[in-house]
Each structure stands twice: as structure tokens, then as C-alpha cells.
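This is the structure I want to talk about, given as C-alpha cells.
Complex shown without one protein chain; remaining protein chains in place.
Moving on to subunit A:
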Amino acid sequence: MGPYLIRRLGLMLLTLAVTSVLVFVIIQLPPGDYLTTYIAELRAQGEMVPQERIDYMREEYGLDKPLVEQYLVWVGGLLQGDLGYSFEHSVPVSTLIGDVFILTLVVNFATVLFVYLVAFPIGLYTATHRYSVGDYSLTFIGFLGLATPNFLLALILLYLANRWFGTSIGGLMDPAYLEAPWSVAKALSVLEHLWVPVVVIGTAGTAAMIRRLRANLLDELNRPYVTTARAKGVPPTRLLVKYPLRMALNPFVADIGNLLPQLVSGSVIVSAIMSLPTTGPLLLRSLETQDYYVAGAMLMFLALLTVVGQFVSDVLLAVLDPRIRLGGGLAK
């Protein structure tokens, strides 16, 4: 297990390094840089910019240096926790996107939790009570969840939350707290607003997971080893949890790797509709204006999530399944 982990970590770092090169190159690909975009905008407004000023800014921002050097400066900064400086907003990138990232993570972590907490009991119930009234009704609701467009659900829930609980529409907190420093009251306000986006973003995932868990469990419930355990006299509930459920977990654990980045990038439309202060809109804007460091930091963040998610799911799989843990080396 030890060497396996070390090798996996090494591969992770390598993947991130390669990704950073790609990200940097791709951001630089469009002709010009932030300054040319900026100057073009100024000129369009009829302002004249003296050449000295342009040269000064270019030197100040380090845009006159060779690409390799710019890259090294950027990556060196990343390694020290310095995400760079936003040209457009004239603030450090970390200040610009810090809150956004934290809120994005809060929303998505809550969504994952919601999906698992709701999907597992229902999936278990429908698999063990197959073809019962409960199974049919839950299956029906699940299909409704799969079929309802997210934005529609978002609008309905926002309206209902406002009607019933007086929650302000849109955003992740009451407007009063927007510029306020973090406090208990602000956190409570976030919690109050959180459930709507979580339900909206999570519904489709929950419905899909219920279906998959049910199908997986049904497969496992008929396996001979379940009969063996019954013949040993294992009580039904304990049997269900110890044997088939454990086997049915594998696909879900394997899925974590896809889940993390998908949740971060997949909720753009819903974020736009509910005007959530999450990463989607910011990333789009920074790419348009060639605000290198903002775009770079966000893309690297997505890459990091993907790689970490993949790593976590691989490690969990190895912990859960001895065939992967012990047999992996032989099977190759």
C-alpha cells in the first residue's frame, strides 16, 4: 500500500505540472495580451495612451519577458501560495476569488452530502422492497427529479422559499451581509439560502444515484455469497450492510473522481439564474479579458480538484476492495 500511494502521489504532481504548462500556453494562445485588450478598449473610448506609459506597464506586469520566464514566475508564485495579480480588478487574485471559492466549495460539498444522504436510504429501500408500492412511488418521484429542468426547479423553489420563509431571492446570503465581514449571523444567512441551490443542483444527481444504487444492489442481492451468509444465520439487516451494500459501493467510490470537478463546473446555469457568487461567471469574464492570472488560478483549481478527486477515489477503492489492493500488481 505504501509504495502504491507514493507512486500515485508522484503521478499526481506530474499531472498537475503538465496541466499547468497546458493552461498557461492555452491562455496565452489568443493574439495580444491583457494590455493590448486594455489599450484597445481605452482607445475605443477616445483616450490616448502615451507609449512610455504602455512600456512602463508592460515592464511592471512582466509582460515583456519571454514566455518561459513568465511561466516560471507564475508557477513559482503558485507554489508559494501567491496566485498572482488581477490586471482588471487591480487586486491580488487570492483576494478576488477567495470568497468565491469558499462559497463554491460550501455549495458543492453540501450538494454531495445531500445527494448521498438522500440517495442511499431510498436506494436501499427500493432495492430491498422491489416491486412494492413504496418502490414504485419512489421510482416515480425519482424519474420526475431526473426529468425536471434544473432552472425551472430553481425558479419554483426560489419563489416558494420567498413566499413561505421570506428568504431573499437569489444569492447565497442576505444582501445586507454582502460586503460585511464573516460573522455568525452571516454564516446563518448563508445556511438559510443554501438549501435551495443544493436541492436544485442535487436533484438530478440524487435521482440518478438512486437508480444506480438500486440496480447495483439488485444484482448483488442475488449473488451466491448472499445465500451463503443467509445460510450462516446472519440477521437480515446486518447481512445487507455487510455484504451486498459493501459490494454495491464500489461504483460510487469510483465516481468521486468525476463528481468533484463536475459539481464545480456543472452548476454554471443554475448559478447564473440564482446569481450565486460561484466560480462559473468569474472564469468566463477573466478568459474574455485575458486576465491571465485569474483564469490560470481558476483552471488550476479545477485541475487540482479533478486530480485529488481521482486520487481519493482510488485510495478509497483500494481500502474497500482487497482485490484492487492486493491483486492490482498481478493483474497488469
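The definition used in the following text is that a contact is a pair of C-beta atoms (placed from the backbone, for glycine too) under 8 Å apart; a residue touches a chain by one contact, two chains touch by 3 or more; residues count from 1.
Operating definition for what follows: contacts and distances are computed from a predicted model.
Not shown: a single chain whose UniProt protein name, out of "phosphoenolpyruvate--glycerone phosphotransferase", "Peptide/nickel transport system ATP-binding protein", "Ribose ABC transporter" or "PD40 domain-containing protein", is "Peptide/nickel transport system ATP-binding protein". Between the chain not shown and the residues A:Thr95, A:Ser137 or A:Thr228, the one that touches is A:Thr228. For subunit A, the residues touching the chain absent from view are 3-4, 7, 223-225, 227-236, 242-243, 246-247, 320-323, 326-330, 332.
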